[in-house]
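Here the complex is missing a single protein chain, while all its other protein chains stay put.
To keep things simple, chains are lettered A and B as they appear, and every chain counts its residues starting from 1.
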Amino acid sequence: MHMADALISPAVGTAFWGVSGGLLGWSTRRLRNEGRPETVPTMGVLGAFVFAAQMINFAIPGTGSSGHLGGGLLLTILLGPWAAFLTIASVLMVQALVFADGGLLALGCNIFNLGFFPAFVAHPWIYRPLAGPDPRAPRAWAAAVAAAVVGLELGALSVCVQTVASGIAELPWRTFLLWMLPIHLPIGVAEGLATAAVVALVASVRPAVVTAGSRSARGAALVGLAAAAALVGGVVSWWASELPDGLEWALARSTGTEEIARPDTAVHRRLGKAQERVALLPDYGFRGSDKAGEEGGAPSSRIGTTVSGLVGGALTLAVAGGLALAIRLAGRRPAASG
Amino acid sequence: MNAADVEVFDLEYRYPDATPALRGVTFRVPAGEAVALIGPNGAGKSTLLLHFNGCLWPARGGVRVGGEPVTRSTVARARRAVGLVFQDPDDQLFMPTVLEDVAFGLLNAGMPPEQAQRRARETLDRFDLGGLAGRPPYRLSAGEKRTAAIAAVMAMEPSVLALDEPSSHLDPRGRRRLIGLLRSLPQTRIVATHDLELALEVCGRAILLDGGRVVAEGRTRELLSDEVRMQAHGLERPRGMEPPPSASPAVTVRP
Partner (left out) sequence: MSSADWTGLRSIDELSRLDTFVHRRDPRAMALATLAYVAVVMSYPSGSISALTPLALYPAILIAVGRLPVRPLARRMLLAAPFALAVAAAHPLLNRAPVAEVGPCHISAGWMTALSILLRFVLTVSAVLAAMACVGVDRLAVGLAGLGVAEMVAAQLSLLHRYLLVLGGEATRMARAVAARGGGARLPLRTWAGLAGHLLMRSLDRADRIHWAMASRGFEGRLPRTRRLQFRAADAVFLGVCAAGFAAARAWNLAVALGRLTGAR
């Protein structure tokens, strides 16, 4: 469920960086006020634990496919919402930066999707009220499953919202949702079961392992959601209003339309012939074929794959590669000094 | 740095599940001396060490370092006075580089960063680890890690050095270097160890702990020679020892 940069617009990415950054700041301030220095090494080690535990797959009951622990709910049960949020954020940071699992611009989105929902929604609103005092009791198991499912589904929903709002991927909203939500249901059940099993095991040895709930975390849920809605709505609508019909603008700028010039030399003639074969289609629709009949707008807003675009693009990549190679080879030559 | 004496009096401690771990431990280590804490697993050696600088607090009794009791109000001083070296160096080398680990205690004590860095480098040089300053801990060998952990503690120039199984995971060469190092230090040294040969070489006196109680204490050589008692408490007389001398009055037995 980690989002890559390739699907996020700067507007959405920045908006969620703002929300997640704000939540992180809030969390660290609360943790500082709690004044329990032992939390620091515990967060570090438990973050490493989640990473390590994710390396080992289990069979998702009922589906036959493998899954691995997400860890958001488990961390919240062990650490409480604030410390868990920080820990989850740090795990996501390392995943994104070192393992390219999730993007950089998208990091705010991922921290929100995978951290905010388990720590501030699923745990305080579902797990804690339902679980009861004994982590080994059946109701604690049920609570974990319910909380995990809700947390993951909300995260999946959030992924859809972020993708569609970004407008880079042009997936129909409903299809994407109908794909994401059912997939995460068995994953959520498995996550809940795995979490409950681990907590039950540890609780029998270390009864104090389950932290007390935090009432203020519930408040954080509402604040976080409100902030996310406001920021995303605000940023995205500002962005959209700056542009003429976003679609037209997108199409016009896509590859750089240019007028066809008359070829003079042999090369030009050959390229010109290639150009002839590349047809510019006046009517098109990017949102499905029902728009096929609509006018494309002013001539400058037509798009097409022009030869200059193709040639230029290929050349640019070649230049980039060649330059890199040249630098590399130059570096290999033994230098006179150091 | 002046070596300090360590006094433990009537120390009682229970684990969180209420099983007793230490049942009234009393002994004294004079300043500058080296004492071995020996005993079977579960005797309470590690638990005892954790009381020297306030990592654990007793239910009864306490610890005095250099005459001053270790309490919650004096704990910061106790932590500067007592250097505790843990069993697993990975638990003790938690900073990104060795240099930062050695400087950690100095910076926490309020030393300015440039000075702390200088002192850390000097300490590393003293322990022949100068070249490893910029290395992350996972790139050190077991022996280097052990030495780095000791260096990190020694940089604070403690008056007392308490070590928990310092020779575990060391190869013979590393172990030999450790023994040489421990013998050369001026601090009061308390070494909890299963390595009885090390205890013999480093520590003049030994304390035998079992079931949370001091069972015997005395000159190391004499204590270890008593095969019967050693075996009664889950230990063996080291094979390399010469034959035991005749009954010696230097060993006292606790009822």
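Criterion: contacts are C-beta pairs under 8 Å (C-beta built on N, C-alpha and C of every residue); 3 or more make two chains touch, one makes a residue touch a chain.
None of these values were measured; they are calculated from a predicted model.
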Contacting the left-out chain in the complete assembly, out of A:8, A:73, A:140 or A:187: A:8
Touch with the omitted chain, as defined above, among A:81, A:151 or A:167: A:167
Listed residues B:33, B:88, B:157 or B:197, member touching the removed chain: B:88
Residues from subunit B at the interface with the omitted partner, ascending: 50, 53-55, 76, 79-80, 82-84, 86, 88, 90-92, 94-97, 99-100, 103-105, 107-109, 113, 116-117, 120, 136-138, 152-153, 156
